[in-house]
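With one protein chain removed, the remaining protein chains of the complex are shown where they sit.
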Amino acid sequence: RRTGVAEAVLCGSKSAAQIAAILDRARAEGRRLLLTRLRLDQFRDLPDPCRADLDFDPVSATAILGAAAPDGAAKPGTLIVAAGTSDLGAATEAARTLGFHGYAAPMIVDVGVAGLWRLMARLEELRAARVLLVAAGMEGALFSVVAGLVEAPVIALPTSVGYGVAAQGQVALHSALASCAPGVLAVNIDNGFGAAAAAIKILRISVG
Amino acid sequence: RRTGVAEAVLCGSKSAAQIAAILDRARAEGRRLLLTRLRLDQFRDLPDPCRADLDFDPVSATAILGAAAPDGAAKPGTLIVAAGTSDLGAATEAARTLGFHGYAAPMIVDVGVAGLWRLMARLEELRAARVLLVAAGMEGALFSVVAGLVEAPVIALPTSVGYGVAAQGQVALHSALASCAPGVLAVNIDNGFGAAAAAIKILRISVG
Amino acid sequence: RRTGVAEAVLCGSKSAAQIAAILDRARAEGRRLLLTRLRLDQFRDLPDPCRADLDFDPVSATAILGAAAPDGAAKPGTLIVAAGTSDLGAATEAARTLGFHGYAAPMIVDVGVAGLWRLMARLEELRAARVLLVAAGMEGALFSVVAGLVEAPVIALPTSVGYGVAAQGQVALHSALASCAPGVLAVNIDNGFGAAAAAIKILRISVG
Amino acid sequence: RRTGVAEAVLCGSKSAAQIAAILDRARAEGRRLLLTRLRLDQFRDLPDPCRADLDFDPVSATAILGAAAPDGAAKPGTLIVAAGTSDLGAATEAARTLGFHGYAAPMIVDVGVAGLWRLMARLEELRAARVLLVAAGMEGALFSVVAGLVEAPVIALPTSVGYGVAAQGQVALHSALASCAPGVLAVNIDNGFGAAAAAIKILRISVG
Amino acid sequence: RRTGVAEAVLCGSKSAAQIAAILDRARAEGRRLLLTRLRLDQFRDLPDPCRADLDFDPVSATAILGAAAPDGAAKPGTLIVAAGTSDLGAATEAARTLGFHGYAAPMIVDVGVAGLWRLMARLEELRAARVLLVAAGMEGALFSVVAGLVEAPVIALPTSVGYGVAAQGQVALHSALASCAPGVLAVNIDNGFGAAAAAIKILRISVG
Amino acid sequence: RRTGVAEAVLCGSKSAAQIAAILDRARAEGRRLLLTRLRLDQFRDLPDPCRADLDFDPVSATAILGAAAPDGAAKPGTLIVAAGTSDLGAATEAARTLGFHGYAAPMIVDVGVAGLWRLMARLEELRAARVLLVAAGMEGALFSVVAGLVEAPVIALPTSVGYGVAAQGQVALHSALASCAPGVLAVNIDNGFGAAAAAIKILRISVG
Amino acid sequence: RRTGVAEAVLCGSKSAAQIAAILDRARAEGRRLLLTRLRLDQFRDLPDPCRADLDFDPVSATAILGAAAPDGAAKPGTLIVAAGTSDLGAATEAARTLGFHGYAAPMIVDVGVAGLWRLMARLEELRAARVLLVAAGMEGALFSVVAGLVEAPVIALPTSVGYGVAAQGQVALHSALASCAPGVLAVNIDNGFGAAAAAIKILRISVG
Partner (left out) sequence: RRTGVAEAVLCGSKSAAQIAAILDRARAEGRRLLLTRLRLDQFRDLPDPCRADLDFDPVSATAILGAAAPDGAAKPGTLIVAAGTSDLGAATEAARTLGFHGYAAPMIVDVGVAGLWRLMARLEELRAARVLLVAAGMEGALFSVVAGLVEAPVIALPTSVGYGVAAQGQVALHSALASCAPGVLAVNIDNGFGAAAAAIKILRISVG
């Protein structure tokens, strides 16, 4: 791809027939493929041969056609920080995307702001990363707190975890954008794919 | 007042003539009075005798008719925490309201989340308070962070400091409401008066 | 917990497998646990042994692992006021949380503003409470009316009961925040857990 | 007019030249005219002869060309209830419109919900009206409370008095629409003219 | 009821058990009862004896316990105008409420603004009514058009019919409130019950 | 221009210095120029020579450098319909843009829906146009009514005339988009320039 | 129809019984009929004879009673451009509507802005059309890009494809309205029917 990151197939609004057709074409051309936002019911509606070829992960609602990662050692530099178990869907979409492109995706979970000491205990790991990808829902205070602790760029991945005013992730997104910590970068709510794509682009320029 | 906190005169939508009439009545009856949201231009439009009797504070846009505080020692227990200089308007409205009712209003300023170490340095003071009143704008991460550090009830006072998605304080308010720290309580944006009124009600029950 | 209120497990966005793992760990460590926003379908998907250990309440969508309340007499002081039957979900989440922490949770139901005389008939009970927790949906006028009748702090618990402009509880929440009665405190829509946590923090300072 | 209520000239978005032209035409045809939302600065920019002919009221931002009321006794039946002094702008626009059409417009002020006893003291007057027009801003709890106390139809006139979440009158409007008291009717925020027009239409059907 | 209109049981957020308990109490006391927003699935979950006693109407999602109307002739004066078939849910909720209270509820359907001639053909009927209740979704232009053609008060009943920007009835509601025809009155989206309650209150004042 | 309509200079966010520089360049190249959203205060801040060369119109906030129209007869086909005097700002921006490109721009004013008979009296003119451009604010019912009366395409030009829920033109815009009359086309609020550009593109294809 | 485009039956909020009744009447009168927003579950609930007579297309959720197109050659001039497979629902609703009225509806798919070269490869086709109908979701950048490349009028058909801030098509709609390319025209989100109706009206004036 000319932009350096493979387009993924966004399945949410596609019928099983449309997805199957896309898979068939890719297989015919021998291309690997990353599918995102593939709900369990959509996966089940795919024709049997399609399903058999896919590495499907229900937590992240992603599937991969072909090898889950390219040959060779995974490239280091990224750290994924997830506020809680509920944020694992988006965080894992990011991890799978990083893996698909050949990047390592270590993850720290359950370090929400309500228990600051849990986060502080991991400070060394946080400071070792070259780019951080922070997934959080609710009020998204974690973005500002992490960005206030490290020098590396922080990509905020707001998740749709929350209810009431926070329903669908709006508060977390807005907290990322309005952060008083300089230089927090945001992607769309639940956009683990985009967060990973951005991290890859950032890591790549440090080599080239 | 039957609710235990004196109603204040909310001046924002009142004409100078209307405010003057209210002041005259209060003076005639020998009542002390707290005026909130009194803009400088409104204050200047008041008749001279009215102005002379008022203790006007432009930072908080409040004025007091009569003694600024009742006789006797100020009652302790509250701590006001303001994220930055920009949040002093709302924080001072709260402080003036507390003082007007006979409560002490010590304040800590410039402890925003972008520089967590500045907040941590004040931990002892934070933990000594019986009720905390936290004023913050932008993304309002400070509410969750403080509430994760103390046992006392935290009243979040979101301020209208911010721009873009945070314009008019909406993000700070929503962060308070969606906080992942248990038991954060919120008042309306810039409602320093209400935050103080609530703190007074809370402190009062601990005696009676 | 350092904040004095146990974190609850917010189940809404967790899979049955994730919830079961959390339960297993708690059981292994002999910890009691409060689960909130556990939908009936999620509860049914839990493995049999997990389900058997839980005290599940469908009205509030909560479950408790271990004893529903600590040993000893329930601590008095709180009163829960629910506008109507429809508000019982959130009100009961608050009641269960109070009970879990050892606090009594008496409740008055069906005292909406459309029939003011029903509320007035309970005035004595209202005035006896040290902290009031008022659950209401629709236009949430009850928050202001109760706060205008008592001296104690009022925690407004807006519920998602309503339709049209009031869908999802936004109007009730905004009425709480914009209340013309001084000192109403608000939590997020349907956040019975948070309302109870705040009430506990308030009651605790009156002893300590 | 075929709809039984004279159209008023809504001046907010009109230039002084445009307003003057409308006034000239009306004077030439000997027509009385009601102007609404005429700001002081617009009024001052009108040519002298225009200004001299107008009965301008800055509180309601209305002006009347010709007699302020038709000949004959004002028709009774309406009662205007204003929560506070700040709501007098919209309430007076309604009163002026009623007067212009020959209807009496008695008004009760300062009976907000935070001091319920002040409202209760006026119960007899409230119950004597055939149609009530209630003006309130902030959280607009007054609409539900009044509608729960009387049998007559209640027209809610939400005002733009408020700040934070209540800025521009949205909360008061939504409270009117979501009221749990059956049969509250709403007009647009600050639409005193429309509220009066509706009251006139309602009163008229009781004769014909 | 002190407000002259019986409160209905709003079933949307109630469990079958809660509804059944309310029905049992009413039957025991020999009271008639109107239930609104009773979905088919809720109705089906009611115990058999409850179901047998109810007159359930799926189009309006209402049910009546006891006689559908009081003894005696239905009182005339109201006309219901529904823009299209899709608006019949809300319009019929209004009609059932009127009937329950002893008022006639004639209805005109399929007179949307896109085919103005269909509306014009019914002009005589429109002008004969003492109060009009207009149900429309989408852009709600019908409210202004009808109000521009008749002298009687017009109650706008915005419906949730629409998609895109009009989803959930917001545009129709706003069109009612912003109508350039003087004196349109609005109720909440899909609030057929409230529209009927208001019409009853208006008709009643014309008698006594 | 490759798109067949000249880009205009949108002045709202430009400084006087920036606008002057653009004018100088155009004059040097002998190009005619259309400036939109040029406020009176911006116009006054321009250097004298710049101002002298401009044909400034305060109603539409537009200015033209060079001839107001190209040589030759204005091309017919468009009709501009403005609901009221208040909508003349946007309607005249459209008219000036049409004129600048050599198209005639006849206009009908004061035909709002509250007085349907005024519109009906102009039916013949409406039906003679090949493309209609309808400017309306408030609830924007005029879009649907006109589109229900003619066969030609209707371009809705929502204006920012209105207050309360209709403030800034949102309701009029949404009414255009949600219109129940098939084929209404919308441009942004107050975008008279865009409405005219679209009309020109439509008229042009009928020749080619 | 007087507006030159047949009204379609919008099925979304209609019951199967209501749809069947409409179909029966049309069949009795020998009329062709276009049904839109007919979900699969609604189609399945129709009585067998109804279903048999319908040409149902699940992708566009449309059905046609009678011939899918009028006799004679399809009229050329329109080009439908769909950003991706996910936009085919709305794009096909437009195509079916065009066909129903006798217009050709060629379509280009999968030319989103992320791969600009794919769009550029089709430039000749784009420039040959007399009116373009562009369907896109997400951020809707395609509207501006296409409008910057052609002279013909562009009708933007925003689709509800998207998540997070783009959920339900709001961003795509707003991008169309705020486009910096002069003369983009917008219809409601997913309104393929309206886009086609407008295209027909535009094409018709070029003949007559």
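So that you can tell them apart, the chains are marked A, B, C, D, E, F and G in the order they are listed, and the count of residues begins at 1 in each.
Note that in this section a contact is a pair of C-beta atoms (placed from the backbone, for glycine too) under 8 Å apart; a residue touches a chain by one contact, two chains touch by 3 or more.
Since the model is a prediction, treat every value here as computed from it, not as a measurement.
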Touch with the missing chain holds, among B:35, B:98, B:114 or B:177, for B:114
By the document's definition of touch, the residue of A:13, A:62 or A:188 touching the omitted chain is A:188
Listed in rising order, the chain G residues that touch the chain left out are 83-84, 112-116, 138-141, 143-145, 147-149, 162, 164-166, 170-171, 173-182
Even though one chain is not shown, chain F touches it at residues 2-3, 7, 10, 12-15, 18, 22, 37, 158, 160, 168-169, 173, 188-191
Hidden partner sits against chain A at residues 2-5, 7-8, 130-131, 147-153, 155, 173, 177-179, 181-188, 191, 193-194, 197-198, 200-202, 204-207
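Simple rule for what comes next: only the chains that are shown with their structure count from here on.
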Chain B and chain D have mean C-alpha positions lying a whole-number Å distance apart equal to 34
Whole-angstrom distance, CA centroid of chain C to CA centroid of chain F, is 55
Per the C-alpha means, the centres of chain C and chain D lie apart by a whole-Å value of 41
Multi-partner residues in chain B (2 or more other chains touched) are 2-3, 7, 147-149, 173, 177-178, 181-182, 188, 191
Among line, ring, star, complete and other, the chain touch graph is other
